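Only a single protein chain was left out; the remaining protein chains are all shown in position.
As written, the chains take the letters A and B, and residue 1 is the first residue of each chain.
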Amino acid sequence: MSLLYLLVPMALILGFCFLAGFIFAASRGQFEDLETPAHRMLLPESTPPSETTER
Amino acid sequence: MGAAVYSLRMEQAAVTDLRTARARACLHCGSRMSGPAGGDFCCAGCSAVHALLKARGLESFYSLRGSTGRGRLGLPAALPSERFSYLDDPEFLRDYADPDGRGMRLYLEGTHCAACVWLTEKLPEFVPGVERLRLDLSTGVARLRLGPAGKFSEAAEELQRLGYRPHPVRVDESEALRVREERAHLIRLGVSAMASGNIMLLAIALYAGVDGGLQRYFRWLSLALYLPVLLYSAQPFFRTAWAALRRRQASIDVPIVLGILIGTVASLVNLVLGSSHIYFDSLSAIVFLLLATRYLLRRVNQSAFRAARLMHFMAPSRARVSRGGQWVDCPTDAVQVGDLIQVLPGECFPVDGVVAAGATSLNRALLTGESLPVAVCRGAIVEAGTWNLSSPVEVEVRSRGASTRLGGILAAMEKGLTERAPIVAYADRVGRAFVVAVSVLSVVGFFVGLQYGWNEAVNRALAVAIIVCPCTFALATPLAMSLAIGKAARNGVLVKGAEVIERLGRARTVFLDKTGTLTEGELEVTNYETERPEDLEALVALESLSVHPVALAIRRRFERSQAPGARPRVAEFAEIPGWGIRGRVGGAFYEVRAIGGEGGETRVGVFRDGCLVGRVALSDRMRPDAREALDGLRALGLDAWILSGDSLGPVDRVARHLGLAPERARARTSPEGKSELVKSVPESLMVGDGANDAVALASASVGIAVRGGMEVSLRAAGAYSSRPGLMPVLGLVRLSRETLRVIRRNLVFAVLYNVVGVTWALSGGLSPLAAAILMPASALTVFLSTMAGTRALRRAFP
Partner (left out) sequence: MSDKFRYDDDISKKFLLATLLWGAVALLLGVLIATQLADWRLNLGLPWTSFGRLRPLHTNAAIFAFAGNGVFAAIYYSSQRLLKTRMYSDLLSRVHFWGWQAVIVAAAVTLPLGLTVGKEYAELEWPIAWAVNGLWVVFAVNFFQTLRVRRERHLYVAIWFYIATIVTVAVLHVMNTIQIPVSFWKSYPVYAGVQDALIQWWYGHNAVAFVLTTPFLGLMYYFLPKAAERPVYSYRLSIVHFWSLVFIYIWAGPHHLLYTALPDWAQTVGVAFSLMLIAPSWGGMINGLLTLRGAWDRVRKEPVLKFFVAALTFYGMATFEGPLLSIKSVSALGHYTDWIVGHVHGGALGWNGFMIFGMAYWLVPRLWKTPLYSTGMANAHFWIGFLGTVTYLVSLWVAGITQGLMWGATDIAGKLVYPDFVETVLRIVPLYWVRMAGGLLYFSGYLLMLVNLVLTVRRAPAGVQDEAASAPPLVPATVGNLGGRPHRMLEGLPGLFTVLTLLAILVGTVLEIAPTFFSGGFAPETPGVKPYTGLQLHGRDLYVREGCYTCHSQMIRALPAEVKRYGEYSRAEESMYDHPFQWGSKRTGPDLARVGGKYPDLWHYRHMMEPRDLVPGSIMPSYSWLAKDKTDFEIIARKLAVMKKLGVPYADDDVRLAVEDARREARRIGRGLEAQGVKPGIEDMEIVALIAYLQRLGEDFRKGGVK
């Protein structure tokens, strides 16, 4: 089972990668407002005024 | 195309849904319409916004709102009365704008769903100067970013026109600090989550009997994973514990730190010696779970207090000061004694002073509690907080800010509300006592265990230190309070502090103001008759020039039925404060003045060339839900009184309608009389108009303002209901009662759990890991019981 000497660190490295992603997200304020994104993704595309006529 | 397809299809569904579901609901804000106003809108504000949206082709606002509005009632759009030029005042920007002067945070009243996000964030398309606007629905605060040529006042006016009244929010150092601190807390939580999760898996392998090289490997790996938890994530606990110890005070973090230290040292020794007693998994689990509960508590507190805290950051009221010959808008703080300011009809006097030019009638209800207009002319004293009713005047400033009479009253009141709610303080004290006891018991446990060997001693000491859950005392009680405040806020009732909830829960008697609280507060034409139709047109023409409450009622009733263009011209118009109005219309000389009324009605006579040709009766209509709310309050065991400055007639009529005994309705009481009566009764609740009954609201043990401006009311009362009607008041009292019941339930559970837990740990029957699981389990149950509250609490607001 000596493969685990490689597999467990690999799994932990991946875990730390995601932890780094978490820290990066938290420090950029991604978790500040957890209500509006759910609504904002619903809004219809804000097509630039000049485009609307052409549709 | 796709967006258009689905929004059209949704439009019919949404509109019919609004119509059928809510009987007659205002097309714009969807609030239930009462009263015969007819038409599709509950107020002029809503119809203006609806027209604006239609003009800009933004009807999909309603379809969006219809599908994603999740049924929350919209607030009626405020009348676009305010001007925002003060927003561009450089001195103002120093406090309220970002360092580069192009960003500002605005609290938008009335935002609650995707449609509001969509509409507000389209601002750059309406106002070229604006680069971007990001709305945060959970707090209602929008972050506005201007383009190079943009001006804040333009953006604010446009937002106002769209129906969202903006209040600039001060970005002070504490805000940025709070944001960074909260993020640091979240990162600590993330680190402890990842570490404890993986250590747990390594621990399972160790328990399941891995041996040889891998066993040593896993043990050292769990140490490696534990280090970031110990050195980084658990830092806050060490800091608070160290600070508490330095001040020789017990804080709930002391036993936790004790447990962590014992566990770490023991584990390190065992690791080196190769024994299997390693506690990294339980220690990291404890740190993670404590950080998680603290984070949840902080978030819930945050959202609840945010509404109340925003008041504090609100901009002070504005004043128009004469600078170098012409009138300039600037914040009241910038007005100096001796300046000359101009106050237009419909505005509130920001300062105390003497009338320098012009004559008008004032509403001094805030100070005197009397809503009938008072005539003022040159040389008369005017005070801050009174409303100018009829014509513009210029005032020379005598005193401003806290030195005004109103400022004095408000300052006194504000001091009374700041200290912590007694029940929270009590829970905290009990918590501290418990902490000291546990620290001692933990050491006792160590020595008791010593006789069975070194490991057993560590086991017991650790188990005792970990099993104790201070969460109930220090965390659950404030949590219950902030949940209540949060729930009230979501239902349109802003509560100033936990102390208000507690007092509401304990209130025994309720005093209700009449005008504006039990009744709609606006005069309304009940019946009229005139000899000739042109008399009626003349009446409406005359009344359209005055802002007197009677005039407003008559215009509301008749204006819609006449085309604006067809109204006859008025000459020699004059309004005599306290008497009536007169003027020449189409050749005849008309006078309209009060002719006295009975049974609570006010009557106005229309005289053409001196002889009576018409009569109009007006009365103050009851609120539709008044009876239902009052019965609810009585059912809760409160005995109800009516206090009013009005004459006996109307007060009796209202008392009879509400089924109150005559002696419980006090008429003609002065504000001082009201506040004496309210002060005399212990645990009294005053419900009234934030502006008119400020003094009475402040002197009661707790006050709820149901009308008047948001800023003024929240300075006088403990709670402010932004939704019309009395049901929110009933809801708030029910909510407070249930919250106290939940807190008592938590305290009982806490004592039980800790006593049983500590004795079990002392007896050695409890392993540290079991303790590490039991403690957060108890915290979780307390947390869930507080979140769930009681059935009655969940249905407090109808």
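A few notes on this one:
The criterion applied here is as follows: a residue touches a chain if its C-beta (ideal position, glycine included) is under 8 Å from a C-beta of that chain, and two chains touch if they have at least 3 such contacts.
Being a predicted model, the structure only gives us computed values, none of them experimental.
For the chain that does not appear, the touching partners among the shown chains are A, B. Among B:Arg145, B:Arg298 or B:Arg582, only B:Arg145 touches the chain left out of the display.
From the options B:Gly140, B:Gly190 or B:Pro671, the residue with contact to the chain not on display is B:Gly190.
Annotation for subunit B: contacts to the undisplayed chain at residues 1-2, 5-6, 10, 67-68, 70, 98-99, 103, 114, 124, 131-132, 145, 147, 176, 179-180, 183, 190, 193-194, 197-198, 201, 204-205, 207-210. Mapped onto subunit A, the interface with the missing chain covers residues 1-7, 10-11, 13-15, 17-22, 24-25, 27-31, 33-35, 37-42, 45-48, 50-51.
One rule holds for everything that comes next: only the chains that are shown with their structure count from here on.
Centroids of subunit A and subunit B (each the mean of its C-alpha atoms) stand 33 Å apart. Considering their complex, residues 1-2, 4-5, 8, 12, 15-16, 18-19, 22-23, 26-27, 29, 31-36, 39-40, 42-47, 49, 55 of subunit A touch subunit B. Note for the complex: subunit B touches subunit A at residues 1-4, 6-7, 60, 64, 68, 113-114, 117-118, 121-122, 125, 134-139, 179, 183, 186-187, 190-191, 194, 198, 213-214, 217-218, 221, 225.
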